[in-house]
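Only one protein chain is missing from this complex, and each of the others stays in its spot.
Naming follows writing order (A, B and C), and every chain is counted from residue 1.
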Amino acid sequence: MDFDLNKMQRLLKETARQFLSRQCKPERVRRLMETDTAYDAALWQAIADQGWTGLIVPESHGGLGAGIVELAVVAEEMGRACVPGPFLSTIFATALQPQHLEKIAAGEIKATVAILEQTANWDLESIRLKPSRDGEAFLLSGTKLFVPDADVADVLFCVARSADGLVVVAVERGAAGLTIDPMRSMDETRKLYRVTFDGVRGEALRNADIVSAMNVATVALCAEMVGGMQWILDATVEYAKTRQQFGRPIGSFQAVQHQCADMVLLTESARSATYYAAWALTQNAPGAQLAVSVAKSYCSDAYREVANRGIQLHGGIGFTWEHDLQLYYKRAKSSETLFGDSTFHRERIASFVVDESPPAAGQLTNERAAVAAR
Amino acid sequence: MDFDLNKMQRLLKETARQFLSRQCKPERVRRLMETDTAYDAALWQAIADQGWTGLIVPESHGGLGAGIVELAVVAEEMGRACVPGPFLSTIFATALQPQHLEKIAAGEIKATVAILEQTANWDLESIRLKPSRDGEAFLLSGTKLFVPDADVADVLFCVARSADGLVVVAVERGAAGLTIDPMRSMDETRKLYRVTFDGVRGEALRNADIVSAMNVATVALCAEMVGGMQWILDATVEYAKTRQQFGRPIGSFQAVQHQCADMVLLTESARSATYYAAWALTQNAPGAQLAVSVAKSYCSDAYREVANRGIQLHGGIGFTWEHDLQLYYKRAKSSETLFGDSTFHRERIASFVVDESPPAAGQLTNERAAVAAR
Amino acid sequence: MDLNLTPSEQKFRDDFRAWLKPNVPALWVGAVTSENRDDHNAYLRKWQRTLFEGGWAGISWPKQYGGRGATLMEQAIFQEDLALADAPHLIGTIGLSLVGPTIIALGTEEQKRRYLPPILAGDEIWCQGFSEPNAGSDLASVGSKAIRDGEDFIVNGQKIWTSFAQMADFCLSLVRTDFESPKHKGITCLLVDMRTPGISVRPLRQMSGDSGFNEVFFSNVRVPLTQVLGQVNSGWSTAMTALMNERANLGTGIQVLFKRNLSALIARSRTVDRNGQPASSDPVVRQKLAQAYLELEILRLNTNRALTSLSKSGTPGAEGSIQKLYWSEMNQRTQQIAQEILGPYGQLSDFDNGSWQYGYLRTRGNTIEAGTSEIQRNIIAERVLGLPKSY
Partner (left out) sequence: MDLNLTPSEQKFRDDFRAWLKPNVPALWVGAVTSENRDDHNAYLRKWQRTLFEGGWAGISWPKQYGGRGATLMEQAIFQEDLALADAPHLIGTIGLSLVGPTIIALGTEEQKRRYLPPILAGDEIWCQGFSEPNAGSDLASVGSKAIRDGEDFIVNGQKIWTSFAQMADFCLSLVRTDFESPKHKGITCLLVDMRTPGISVRPLRQMSGDSGFNEVFFSNVRVPLTQVLGQVNSGWSTAMTALMNERANLGTGIQVLFKRNLSALIARSRTVDRNGQPASSDPVVRQKLAQAYLELEILRLNTNRALTSLSKSGTPGAEGSIQKLYWSEMNQRTQQIAQEILGPYGQLSDFDNGSWQYGYLRTRGNTIEAGTSEIQRNIIAERVLGLPKSY
């Protein structure tokens, strides 16, 4: 058993960190925040040049064909740098394996996925938007809310409920009847939109596995969150070592030390949960969905708690606009709710581990126990 | 506005503390714990001689005719001394205003109230035990669980559900068909019993207000809990001042100090909530039931948290049988569930403050606001 | 124990409410921008003038100084009724609750004559120049230097977290005047005219986007010796007197805002969806709302006990620290509960006027400003419990 990055993955991580420390400094993040879309064509091109837009796209479609663990490695560094723009949305889209894979992999087109409606419920069962048939195509009428990056996406994948069940409809930018309005939100590095469909025509993806794709996107988000926690932890420890009060570094006060120690536990636990989920998805392990919910549930609470402690330990300065902590603090909140918050995922966990009938729970114990010593 | 004990109440508190420090030292508590009933006739007589068995019994019935605030004062000191025996049960019984008031007030008979059934649900709506009529009397068949002090009670008030609604049936000690079995539980200062009725004959109390009586008993329990918290806080602070590690008293470590500070917050907040509920009951204030649930909900969590911190700060020694902390630790747990735990009372609070229709909530705001500056 | 208002407290409330009704100005609507900032200041100053003319300014001050000699309980009623009536906030609050009482306690006759009346009238606004970048929790590390030059001090240095500095006429400033003595013993408290050459103010933008605080820079600022409040090098005790007065404010006004906020959240929970039902009927949400309710209710009760205790003892103890610790952490928990219930809606800038987003962000500062939670816990441990000093 080896629960550690391998050499290739470590190299990828190092490369990503160096690349982002050059390409996406906090000043750039702040500049992008203040734009309407938080999108920067040059940055996007640079990301595409790294191959990350096709990170999980099969090589046969021009991608890197990497696994979910590698995706998590890159996403962690993206989260550490608080990179704005449509990376996560595009990854989500590639996980749907649409016809557009080559172009997305090449960075030529950007994509996003529209799921939430009025109820803001991440349970796909709650989707009500009902397309009508128009020959081979679908016509969409209705509204999707909180759609990330909709205004920069060249193609938008709208999850709708047809008579045969969930269907993912691809809608091209500028399609007739499509209206995109900003929903200004706390985290300005990840812009959200209201997307209104008024008889918009689109084609359904073939064999799109929305559940699997959302799992992939959720794990990528968790990895971003881990990266954000690590940034806050590092910044806070650094500050605690240098900031003097009462004639000593504040990091020598137990009240500060113990909060830092808790931040370590939260960050490392979030990392364990996230990379395990990534590995389980890659392996198509039977408990993969459960692992994703464990990771997202934990990360949602942990990022917020780490961010809270980070600000508390920085004191007033951490609470200012000019300190970069605010970027992560807000990112923690937007990430907490994206793809379902901890309460949502705990209920999902309960549906796996509480609702099983006793014999199945017995199997679970054995299965888990078998996993336990890997 | 004066949210403080008045002179008479302070005197009562001082008297109670002195009396109990003489009459109910920890050694006596430990001796009683190890008996079957935790009852001590001499101690009971001494308590009766103080008039406390008739504390809230009207003077016309031989009691002291005191209010609920005075009851809280005495109960707080009882809880501080962790007094074993049927005091709380007897107070609950007197709050039902039964025909036995004179004798209870005089300390001649002890009483208890049986509520819980198989579901262990403190919601009176869940009571299922169904009495049958026998002329003026009732016949009871069924089981009550977790009945405190049943084996020393001379009369047991069984809450049952007749065709006309809840009815409180008085059953005399030794009545035919009555079986009392111990249910050995964590807190051995408060013995619990399974009470089985097999066609037991009893008379219904006239005009018994079980809801009000349970409110009174709950507030008395909260006050006991506040007294227990205060004991733990005092003991812990004393220990932190004297215990030396690393060449200094452990109370000079922030990690210890801050936990002690939290214990102050928890204890004082529990005290505020409890005395307000006592006052509201005395005044028959419209929000009294809500105040009781606020107090019990908070005290249930706070006593446990204070006890946890008390043991943690004492280190190993606090975890031994010989240290008196264990008495309070277990009392915290038994008190947490008695008359409903925090989850139970939070749901009850929600039924008051969440379920009201908006105009009523408006009234609530004004009513509360009016109270707020008293 | 009697939690009803006394007849005289009731009369105070009735009088104030009766006065408030026709006198509270219409709410200022909309954001304060660089264009209308002067109008907003004028609006706030006018309100304070109205209070003064009605006899409701500096109500805690002794009557001989133009105050009303109000009891603590009456001060609490005053704060609460202001909030209940949606009155504008008090632009002169630092002068009224912090500077004025300190001048009354320690000022010269001339200082009293000169400064007290305009504070009451709202003609002169004060700010408080205590904190510095390197003197936060450790206030005694104040490093702004005041060097004697004839009958003046020449002040150089920087203050931070200074509320109202943009509009203030004067600043109660701590400066270091002795560089040899132990750090508590070399501090002096100065009454500084903010129009003195060499003072500049820079707004500090918070992560919530607004600028409640400022930095104040002193560059060769000349302050006459007559402007020393208390004695030279006794500024630490002057500051403690000032903070004591500030701590006696137990937050009765702010509770009205908490209550409103929670009522709004409860109302919102009836319209927000949770699995096809109103969130208000979801058992998990109900637990959270009930917890927020009971914590706020207990804040109210704790306040009333603290008011009683302060009224009887007369000297502020650690009550202020207990209150501050409780409400700041409670408010953060409640804002988090709001976010959980509202989901992504709670983060929007235009949902309920952005109040949930703003509340969540702004509240994060509560456990830092006016003494961090860590400092409050130290104070409770040392002053209430008598535990040995930790550092």
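Just so we're on the same page, a contact is a pair of C-beta atoms (placed from the backbone, for glycine too) under 8 Å apart; a residue touches a chain by one contact, two chains touch by 3 or more.
This one's a predicted model, so the numbers in the text were calculated from it and none came from an experiment.
Taking every chain of the complex into account, the absent chain touches A, B, C.
When the omitted chain is restored, the residue from A:S126, A:T196 or A:Q254 that touches it is A:Q254.
Residue-level contact of chain B with the missing chain is found at 116, 118-121, 123, 126, 145-146, 183-187, 192, 244-248, 253-256, 304, 308, 311-312, 315-323, 325-326, 329-330, 333-334, 336-338, 341, 343.
Within the complete assembly, residues 1-6, 9, 69, 237, 240-241, 248-249, 251-254, 256-258, 260-262, 264-265, 268-269, 271-273, 275-276, 279, 291, 293-294, 297-298, 343, 346-347, 349-350, 353-355, 358, 361-362, 364-365, 368-369, 371-374 of chain A touch the chain that is not shown. Residues of chain C in touch with the missing chain: 282-284, 287.
To be clear about the criterion, only the chains that are shown with their structure count from here on.
The distance from the centre of chain A to the centre of chain C, each centre being the mean of the chain's C-alpha atoms, comes to 40 Å.
Listed for chain B are residues 253-254, 258, each touching two or more other chains. Looking at chain C, residues 374, 377, 390-391 sit in touch with two or more other chains.
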